[in-house]
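All protein chains of the complex are present and in place, except for one that has been dropped.
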Amino acid sequence: MVMVNLILILLVGGVLALLSERLDENMPRKVALGVVVVDLLYFLNHLLAMPELNQLQAPLASDPSTWLMHFRADWIPAFGVSIELALDGISMLMVLLTLVLGAVAVSASWTDVTVRRGFFEANLLWTLAGVLGVFMALDLFLFFLFWEVMLIPMYFLIAIWGHENRGYAAMKFFIFTQASGLLMLVSILTLVAVNHSATGQWSFSYFALLNTPMAETTAHWLMVGFFIAFVVKLPVFPFHTWLPDAHTQAPTAGSVILAGILLKTGAYGLIRFAVPLFPDAAMDFSYVAMVLGAAGVVYGAVLAFAQTDFKRLIAYSSVSHMGFVLLGVYAWNELALQGAVMQMVAHGFSTAALFMIAGSLQERLHTRDMREMGGLWHYMPRMGAVAMFFVVASLGLPGLGNFVAEFLVLLGLFKVDPWMTAIAALGLITGAAYSLLLMQRSFQGEPNPKLADHGLIDFGGREMLTMAVMMVALIGLGIYPQPVLDLAQPVLQSLLEVTP
Amino acid sequence: MNANSLMALMPILMLSLTAVVLMIQASIKRDQSVAWFISALGFLLTLWGAGYAREFTQPVTVLLIVDDWGLFFTTLIVAAALVTLILSRDTFSTEGERKEEYYLLLVLSVLGAVVLIQSSHMVSLLLGMELMGVALYAMIAFPEKGQLPLEASIKYLVLSACASAMLLYGFALLYAATGDLSYGGIGLKAMLAYQQNPILLMSGTAMVLAGIGFKLSVVPFHMWTPDVYEGAPTPVTGFLATISKGAVFVALTRFFVEGQLYEYQSLMTALAAVAIASMLIGNWLALRQENIKRLLAYSSIAHFGYLLVVLIALSHEGAEAGLIRQAITFYLAAYILTTLAAFAVVACIAGEDESKNQIAAFDGLFWRRRIQASSLTVAMLSFAGIPLTAGFVGKFYVISVGIQSQLWWLLAALVIGSAIAIYYYLRIIFTMTKSAGTAASGQFRASTASQDVLAMLLLIMVLLLGSWPQPFIEFAGRL
Amino acid sequence: MEGLNVPLNHILLVSSLLFAIGMLGLMIRRNIIFILMSLEVMLNSAALAFVAAGAHWGQPDGQVVFMLILTVAAAEVAVGLGLVLQVQKRFKTLDMDHANRMRG
Partner (left out) sequence: MLELIWLIPLIPLCSSLLLMLTAGRLPRLLIGYLGVGSVGIAALLTLAAGIHFMANPEPFELTLWTWMQVGNFAPGVAFYFDGLTLVMMSVITGVGFLIHLFSTEFMEKDTSYARYFAYLNMFVAAMLILVMADNLLLLYLGWEGVGVCSYLLVGFWYQNSANGQSARKAFIVTRIGDTAMALGLFLLFTELGTLDIQGMVAMANETWQVGDSIPLIACLLLLGGAVGKSAQLPLHTWLPDAMAGPTPVSALIHAATMVTAGVYLIARTHGLFLLAPTAMMVVAIIGIATSLMAAFTALMQSDIKRILAYSTISQIGYMFLALGVGAWTAGIFHLMTHAFFKALLFLGSGAIIHCLHHEHNIFKMGGLRRKMPVTFWSFMIGSAALAALPMTSGFFSKDQILLEAYQLPGMGPWLWLGGLLGALLTAIYSFRLVFVVFFGKANTEPDRDTGWRMAVPLTVLCALSLIGGYFIIPVEAVFPAASGEHPAHWVEYVSISVPLIGLLLAYLIFHSRQLRVDGLVGSRVGQLLRRFWFSGWGIDWLYDRLFVRPYYELSGMLKSEPVDVIYGLIVAINQTLNQWLSEAQTGRMRWYIASMVFGLVVLISLALQISPEVL
């Protein structure tokens, strides 16, 4: 029930935020922040009360009670669809990440949304609710539902409050994800049908569908359906082209959520569904996936280097970083998977922060074009320092979370394919190239005298506090990632046992 | 024919009664609002009649079959007619003389649809279809001014008559081949006839399908659709899109199942070709359409393409007839509800002003007419098959059925078509959400309370059917 | 019936020819009156086929349907002619190629 409440709080909170606009223009953002924080505290409160957290056991596919939380209620018995939510270490991490970044997103949009604030915050909260659903749903029908539905408020966020080319970006985002989602729907239904013909039961439950016996070709096709849906979201070369547009055009909070959380649903889907449901097929396919991952790492980095738009550069860097996740997942050993999970968390923070900086710059300069920036450190040293922190985080400085992630991925990958590792490792070099270029073009260099007229205001208390949360998180992950690793370990262990 | 049979015919009788009363009323005193009330009362009585008739389900002569399934669709269609009635009131109150005749036509057309739904014989099919059609011609051409309604009406008349001729000729060939005109009779004798003279049987069936395909506006019999949708008064368009098409599809299903057409592989190939073409071409046509009524016309082409998949699925050995029937029921119900929601909003916002049917005219609707805009948004999402809406569950059924029957090519077309469709459905939503910051850019007609309530009601039903379909599924399963 | 023992196929051939002629008429005639006439031809070709089929099976149904078709055709044409009047009034022509304001 805790999990249902988590989602409900956000849904109802969204309605409240929408309504609160009538009281006062500034009310919605306060309500939204309050709702997210309450949700987070509610979740933490329950987690702390759980004795299981100290002694994590591997969540067994055969026995939902071994999971940290499990909830099941009938929904559409005619189809064998139920409201089945469950939480294990990885989903718990993702839920925490979602809520923390949700609060960050509200903070990021504190001042830059000026119209229809109530509806804005409502959409924000509903998106978060959808994402939570994705991370917790273990009924494939329900999962698909959340998967699709979370896009609608996100679509509104981009289409209504986005930047100059928002219509195009929102449309592209929606069509890419929906079209790939349809493939997944076909896959899900086929899987259910196959399971039905084997067991005579209609069920969409993850627990029931694991270990469904099926022909090799069938498994291959079904796996591809899932795979495409997830890698489009991740996104992986060559399905990534919606991302630069969507991230660039979205309002700051939208970018934060998109990059910080939404992309992770793809990675989560791969780990939770695409591989365990079709272990043999996934392993047969792993080489292709890894090639795509490595290509994404390099391609994203090269394109990031070419960008002049601040947000677009970060967007391409996400493509590059998510390539590591794909590599990590399909290397399919503990090291690489831990790296992938770590990357999901760390990238969530580092990119969210960078997007928030981008948003702050856009708010102040009314441009994202780095050719019109330069020397901003001079005007806004605090923002510059913060930007520097997250830039070096994103280029994988040891001691910060992203390094742990990339190192583990590559280390795990090396066991599987040294040459692929070498190619992916190029991402470390190219990553440095674009990250530092970003810094150079915006904050360093000669101060642009035109900028002085904008009356640039440095980061204030709210922004610094938000940033500090993420900095502390990244440093924590960097020097003592063990809590995260420990949470994921039992899950990964039981997942690894699924494959031959 | 006995008393029981009469009870079973209660809906038809009620509608006929309404028609008679309307005629008498018109001869006594022409009054639009009285006519409106009589029609409304008639429809309500028909609804009651449909419930009443459930106790007496039986075949009534060889012509009609009264069963739960048909009664359900009768109910649905009469309810849709009620919605049309509500929408018509605002639309036609501005018309000049003899507007009460419109209600008579409406009632007659619904009567035709109900007969069509319950038909089990070529003659009742023809009667129902023609009664519905002829009344529709007049309804489409009802506005006294403007060329568009007239153009639409004459096009519909000629093309529809041509299609009827095809249908009739097809039945003539079937009759020549089998010596029977009832669906069941054709089904029983067809196999033998096939073995003797397949050409007669197959070309006859193909012609019947062509005639019915016209009414369903599947490719390549679709070309009339956008013109008629655009030209007709919006409530009539809504009627055409929901009641007419729905009833014809029900009739097609009966003919298809009773006639055991799914046994013939070549027919299925032909039907599959039509379905694939409809799914793709319908969506392609809608892609950049600027007129919302034409857009909905094209989208309906695609939707009947999806529905055909379900029928074709019957041909596979592994198909479960029950599931397929459920799928048809659900999809049609969802489609009718969603279409009504969409046309309710279009009728309310655009009225009969041709220029306001442009999508661009909906700019900023989201901020000016919340309820109407929400309703249209949900309708578009439902058409697009986004979860939590009725359309999704419908699509869910179609895909499930397709998978069970392993119709991979059709599924591929469905996926591609749906992917294309997202674009134009979303474009409408996007247009409505534009101009968030600016003051009123477009002038929208004020909506009346009844329109708002109607929009709200349809919105809730579409969502309810999508998010909590279990009761309805159980209900549909028992039909 | 002995004197009129024409094989079914022959009549079907004739009726299908009629049907094709009607269809051709629909496709090539522009005047709405001729179009309605072509429709009549098509409907009647179907009626002819029904009569022949009825005769073939020795059933009265063929003739019944024939009657039905006649009434249906009449109804169609009645409404059609009503519309023709309006067309003449509003379009000032009976050439249907000019009634193409809606397209695309």
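To keep things simple, chains are lettered A, B and C as they appear, and every chain counts its residues starting from 1.
Going forward, a residue touches a chain if its C-beta (ideal position, glycine included) is under 8 Å from a C-beta of that chain, and two chains touch if they have at least 3 such contacts.
Source: prediction; values computed, not measured.
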Partners of the unshown chain among those that are drawn: A, B, C
Option from B:Tyr264, B:Phe343, B:Phe366 or B:Phe430 whose C-beta touches the chain left out: B:Tyr264
Contacting the left-out chain in the complete assembly, out of A:Ala432, A:Val469 or A:Val498: A:Ala432
Contact with the hidden chain (one of A:Ala73, A:Ala385, A:Ile457 or A:Val472): A:Ala385
Sole residue of B:Val20, B:Leu41, B:Ile199 or B:Val453 that reaches the chain not shown, by the stated touch rule: B:Ile199
Residue among A:Leu145, A:Leu335, A:Ala387 or A:Leu451 touching the omitted chain: A:Leu335
Options A:Thr252, A:Gln307, A:Gln343 or A:Ser360, residue touching the unrepresented chain: A:Gln307
Touching residues (missing chain, whole complex) on subunit B: 154-155, 158-159, 162-163, 166, 194-195, 198-199, 202-203, 205-207, 209-210, 213-214, 219-221, 223-224, 226-227, 263-267, 269-270, 273-274, 281, 284-285, 287-289, 420
Touch residues of subunit C, complete complex, unshown partner: 23, 26-30, 35, 96-97, 99-104
Chain not shown, touching residues in subunit A: 237-238, 240-241, 244, 299, 302-303, 305-307, 334-335, 338, 375, 377-378, 381-382, 385, 388, 392, 397-399, 403-404, 407-408, 410-411, 414-415, 418, 421-422, 425-426, 428-429, 432-433, 436-437, 439-440, 443-447, 479-482, 485, 489
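We adopt the following convention: only the chains that are shown with their structure count from here on.
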Centre-of-Cα separation between subunit C and subunit A, whole angstrom: 65
Subunit A residues counted as touching two or more neighbouring chains: none
Of all residues in subunit A, those that touch subunit B in their complex: 75-79, 114-116, 144-145, 148-149, 152, 155-156, 159-161, 167, 170-171, 174-175, 178-179, 182-183, 185-186, 189-190, 192-193
Residue numbers on subunit B that touch subunit A, as the complex places them: 367, 381, 384, 386-388, 396, 399-400, 403-404, 411, 415, 418-419, 422-423, 426-427, 429-430, 433, 436-437, 468-470, 473-474, 477
Interfacial residue positions of subunit B with respect to subunit C in the complex: 122-123, 126-127, 130, 134, 137-138, 141, 146-148, 150-155, 157-158, 161-162, 164-165, 168-169, 171-173, 175-176, 179, 181, 200, 226-227, 230-231, 289, 294
